[in-house]
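For this depiction, one protein chain was excluded, whereas all remaining protein chains were kept in their positions.
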Amino acid sequence: MAAKRNLYLTLVAITVVAILLWFAQENLNPYYQRILTLSAIYSMFAVTFNLIFGYTGQFSLGHAGFAAVGAYVTALLTMSPAQKVANFFLQPIVPFLRDVELPFLPALLIGGFVTVLVSLIVGVPALRLRGDYLAIATLGFSEIIRVLLVNLQPLTNGALGLKGIPSNTNLLYAWGMLGFCVFVCKRLVDSSYGRAMKSVRDDEVAAEALGVNLFKHKILAYIVSSFFAGIAGGLLANLISTIDPKVFYYTLAYQIVGITVMGGMGSLTGSIISASLYTIFLELLRPIESQINIGSLQIPGIPGMRMVIFSVLLLVVILFYRKGLMGDTEFTWDALFRFLRKPKGRNDQEGKVA
Amino acid sequence: MTFEAFMQNLMNGVSLGSLYAMIAIGYTMVYGILRLINFAHGDLVMLGAYWVFYGVAIFQLPWWVTFPIAILLTTLVGIIIERSAYKPLRNYPRINLFAAAVGVSFLLENLAIVIFGGRPKAFSRPGFLDSQIKIGNVTLVSYTLIIIVTAIILCALLIYIINRTKVGMAMRAISKDLETTSLMGININHIITIAFAIGSALAAAGGILWAVKFPQLNPLMGMAPGLKAFIAAVLGGIGNVWGAMIGGLLLGVVEIMLVALFPTMAGYRDAFAYAILILLLLFKPTGIMGEVQAEKV
Amino acid sequence: MLDQSNIFVHLAAGHNSPRPKQFKKERIMKLSKLCLVACMMVLVAGLIAGCTTPQATTQAPAQGADQQPPETKPAEVVIGVYEPMTGAQAAGGAQTYQGIQLAAEQNKEVLGVPIKVVLVDNRSDKTESATAMTRLIQQEKAIVVIGSYGSSNSMAGGEVSEKAGIPVIGDSPTNPLVTEGKQFYFRVCFIDPFQGRVMAKYAKENGIQKVAIIKNISQDYSVGLSAFFRTSWKELYGSEDGIVAETSYQDGDQDFTAQLGAIKDADAIYAPGYYGDAALLMKQAREMGFTGLFMGSDAWEAPELGQIAGAAAEGAVISSHYSADAATSPDSKAFVDAFRAKFNETPNTFAALGYDAFNLALDAIKRANSFDPKAIRDAIAATKDYPGVTGSITINETGDAVKDAVILQVENGAFKYLTTVKP
Partner (left out) sequence: MAVLLQLDHLVKKFGGIVAINDFSTILHQGELCALIGPNGSGKTTIFNVITGIYTPTSGQVHFNNEDISGIKPDQITGRGIARTFQNIRLFKGLDVLGNVMLGMHIHIASNVAEAIIRTPRYNLEEKVMHTSGMELLDALGLADFAHAEPTSLPYGKQRKLEIARALATKPQLLLLDEPAAGMSPSDAEELMDFITSVMQKFDLTIFLIEHQMRVVMGICPRIIVIDHGEIIAEGTPEEIQNNNRVIEAYLGVETHA
C-alpha cells in the first residue's frame, strides 16, 4: 500500500524535477544554471566518496585523481581535431588522440571506464592497506596522476592545459548523471552486496568470518565510486571548457571529504544537500567582498573575506552538526510525511528506540 | 657525479630532510595520541614564520626575542585549535576530526591571506645564519648546519620527554588506550593539550627554520611542507618519533638526489616520492619503524 | 510546531548536563532541518529573482545602446573585474587590482553615466574563474570585463564571455592560447613568444654563450616561455648547443639546489616563473657559487624579489611591460605620482597593466559611443596607438597588443630601466 504510494510519488517527483530542469534549461539565468550544474557535479563527488568511505569504510583520498582522469579523457575525446592541434602548439599531440572525436555521452562513459582502469592500478594493491595508510596511498596516487598530466605533454598538453572543450554539460546532463549515479549507488547500498559493504565498514574480521570476501566488496565500491567520479570529472571539463592539472590538486579531495562529512556519512541525500549548499553558499557570500553602502556609510570590501567566512561556516557545521546535516538517514516519503504531520510523535518514537 | 658534488647534494638533502623531520615529528606525535591526521599542522608552520616576520619587520625586535615569542604564539594558536575544534569531536568518528582539521586549515590559510596579504614577503635572516662555510669544495651556509643540529636536539628532547617524564608516560598510555588511561585518573584533556602544544611548538620551530632556509613567506607556504612532513611521518611509521625523523631525512635526501642524478626527470620528482611511499606501504604497511598492531580477535 | 522557549533552555543547558541529552539532540536535529528548509527557500527565492528581475535590467543598456546611447542613459555602467584575490596567485591579483582601483577613482563616469566596478575573486582556480565570469555577465550585468592575472584563469573566463558576447580585456595573461580563436578576448600586454624572443635577443647581444633553463613545469606560463626562449635561441644562435641544461621544478618546491647543482658552468640561467620562486632560486644559486647572469620574465617584477633574494638578485635582468623609470609621457608620470600618493609605493607592471586595461575599456566605450557590448568589442578590436602608461597599444587581428617590451635590471633591490625592445 504505502510502498505503491511511494513509488507513484517518486515517479511524479522525478517527472516534476525533469520538467523543472528542462524549463530551467530554457529560461533560467545562465549564472544560476551554472551554480546548479556545479552543485550536481560536486554532489556526484560527494556521493561517490560516501559510497567508498561512508558505506564501505575505505578512506580513499584519490578523488582528485579520478576526476582528473575522467576530465582529460572526456575532454580529449570530445574536442575537435582542429581545436586539439591549436591547443598543442608547443608539442604536437599524438596522432591517435588527435583524430578521434566522439559525441558527449559515449565520451563521458569511456571517461568513466578509463578512470576505473587507471584507479585499479593503485586500488588493487592499496585496498589491502587499512585506514590512514590507504588514505595516504590514494592521495599519493592522485598526486602521481597530476604530475603525469603535467609531464606527459604529447598526451595532455602539460601545464598549458586544454581549452576550447565543447561546453556540452548542462543542467539536464549533470542532474541526469547525478540521478543515474544515485540510482546505482542507492540500489547497490540497499542490496545484499550493500549489506556486505556495510559489514566490511563496521568490522572487517567479523565480516570475513561470515563469508564476506573483503577484497571483492572493497574493490566493488571502489570501482563504482571511481567510475562516477570519473564521469563527474568529465562533466566538469565540459562545463568549464578548459582544464589544466592544477584543477585537480589534492585539495579537491579534502573539499569532497568536507562536503560529505557535512552532509552526513552514510547518507546520499545528505551528500547532495551538502554539496548544493556548499556551492550555493560560496556564491551567496560574494557580496561580502564588494563595497557595502549603508546610507552614507561605506564599508570597503575586503577581498578574501568570503573564504574566511565560508571556512568558519564550514567549521560550525562540522562542530555543531556532528553527524552531518542528515546523519545516516535518507530522504524517504514516509519520513517526509512524519516530519510534516507529527513532529512530536516522531520524537517519542525515536526516543524509545534509542 | 664527483665526490664533492655528491657531498654537496647530500648536505643539501640532509638539511631539507631535517626540516621535514622537524615538522614530521610534531605531526606524528599528534597522530600517535589522537589518531588524527592534523592537516592544519602545515599552517602552523606558516604562522610560526609569519610571527617572526612581524616581530622583526614591524616591532624591530632582535631575533633571540622574536623566535621564542613566535613559538609561544604558535603554541597558543595550536592550543586554541585543539580546544575549540578538536576536543568537542573527540568521541565522534575520526572522519569528523579529519574534516575539522581540513576546516581549520582552510580557515588559517584564508585568514592569513586577508590579514597578511597574498603577496610573498621577504624574511630576513639573522646575520649569524648567513655566513658561508667552505669545507673542501663543498660550500655551505651556516644555517644548513644549524638546521640539522636543531632538528637532532629537538628530536632527542622530544624522545626524552616521551620516554622519561610523567607527561610522556601519560601520552604513551593515551596512545595505547585512551579510555583505560582516563579511568586511571589521568587528566586526559590536560595531556592531549600538552601534546598539541609541543606539536605546535615544533611546527613553529620548523616554520622559522624553514623561513631561514627559504626566506620567502606566503599564506600557502605551509601546504607543501605539511604534506611532505605527513609523507615523512608515514614513511617512518606514523606515531613513531624516530621513524618520523628517519622518514624526513630519507625523503629530503631522496628528493635532492633524484633530481641531482636525473636532472631531466626533475618534473617527475614528486611522482617518484609518492611511488616510493606507495611501494613501501605495500611491502611494509606500517612504515619503516612502525609496529605491527595485531588486532585482538 | 516548535516550542521556541524550549530550544533556548536546552541549548543553554550546554554540554555539562547529561540528562536532557537525548532531548537536546532531537531539538538540534529539528533545528538543523529548519535551517535546511530555510536554505532551500533562500535558494528558490534566489532562483525566482534570477529568473525575473535581471532580464529587465539587461535589456536597458543594450537596447538603448543600439540606437542613440546618450538619450536613453542607463542608470549605471558596470565594468567587471575578475582577478585572483585568494589562492596561489593572490599576489598578482592584488597588484593588478590596485591599478584598476586607481583608474576607477580617476574615472567616475563614462559618456555621462556613473561607472560601477564589480570585483569578483576567482580564487586562482579555473572552475571559480568560469563561475566568476558568469556572475559578472549574468548577475552583475557587466558590459565589459577586465582580467585576469594568470593565463589559466583567463582561459576559463574566456570560454564564458565568448558565448555571452561580452568583451574582455586581459591585463597580464601572456599565454597565446588566451585569445586564440576568441572574438571577444583582448589584452593590453604582449604575448609570450615575443617575451621569450626578447630575452634570447638580450642574451645574444650581451655575449651569453651558455645558458641553462629552469622552468616551473606546473605553470603554463613558465613552460610556454621556456619553449619560446628555446625557439628564439635556436634562430639567433643557429643551434641549441648553447642551452646546456633544461630542468624543472613544481609548484610548492622551494629547494632548487639539486637543479642548480647540474648547471654550474652556464653563463646565465633563464628561469621564467613567479618572483617568489625566482628569488629563492637566485639566493640558492649564489650560495652554491654560481656567478653568472640571471634572466627572468615579467612575473619577477615585484619589490619583494629584491627583498627576498637580497644581494643575490643584483644584476638580474628581466623582460617586462613597463617601467616607472622609463615613464616619459606625461600620462605615465601622472600615473606613477597618483599611484604613489594612493598606495605609498611605486607601481609595478601589473598595476600599470590593470590601469591600462581599465582605461582602454573606457576609451573603447567612448569611441563606440555606445554601451552595446558588440560595439565596444569592435572599438577595442580597432584600437590603434592607444597611449597607455605601459606604452602605445595597438590591438592586432588576434586580439593581442603589439607593443614594446622593456628590459629591467635589478639594482639595489629595485628594478631599473635598461632598454626598450621593439616588437
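Labels for the chains are A, B and C, by order of writing; each one numbers its residues from 1.
The rule is simple: contacts are C-beta pairs under 8 Å (C-beta built on N, C-alpha and C of every residue); 3 or more make two chains touch, one makes a residue touch a chain.
A quick note: this is a predicted structure, and the numbers were derived from the prediction, not measured.
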item: Touch criterion as defined above, residue of A:Leu155, A:Val184, A:Ile288 or A:Val312 at the omitted chain; value: A:Val184
item: Contact with the hidden chain (one of A:Leu11, A:Leu210 or A:Leu336); value: A:Leu210
item: Selected from A:Leu77, A:Ala107, A:Leu160 or A:Ala196 as touching the chain missing from the view; value: A:Ala196
item: Where the unshown chain meets subunit A, residue by residue; value: 184, 187-188, 191-193, 195-196, 198-199, 201-203, 205-214, 220, 266, 328, 353-354
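Convention: only the chains that are shown with their structure count from here on.
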item: Chain contact graph, described as a line, ring, star, complete graph or other shape; value: complete
item: Top chain pair, ranked by number of contacting C-beta pairs; value: A-C
item: Chain centre separation (subunit A, subunit C; CA means) in Å; value: 30
item: Residues of subunit B touching at least two other chains; value: 110, 113, 118, 223, 267, 270
item: Contacts with 2+ other chains: residues of subunit A; value: 147, 150-151, 303-304, 307
item: Subunit B partner contacts - residues on subunit A that touch it in the complex; value: 53, 59, 122, 125-126, 128-130, 132-133, 135-137, 140-141, 143-144, 147-148, 150-151, 205, 250-251, 254, 257-258, 261-262, 265, 302-305, 307-308, 310-312, 314-315, 318-319, 322
item: Partner subunit B, residues of subunit C touching it in the complex; value: 85-91, 93-95, 217, 245-250, 252-255, 257-259, 261-262, 275-276, 279-280, 283, 287-289, 302, 304, 307-308
item: Subunit B residues within the subunit C interface of the complex; value: 5, 8-9, 12-13, 16, 110, 113, 117-124, 132, 139, 141, 213-216, 218-220, 223-224, 255-260, 263-264, 266-267, 269-270
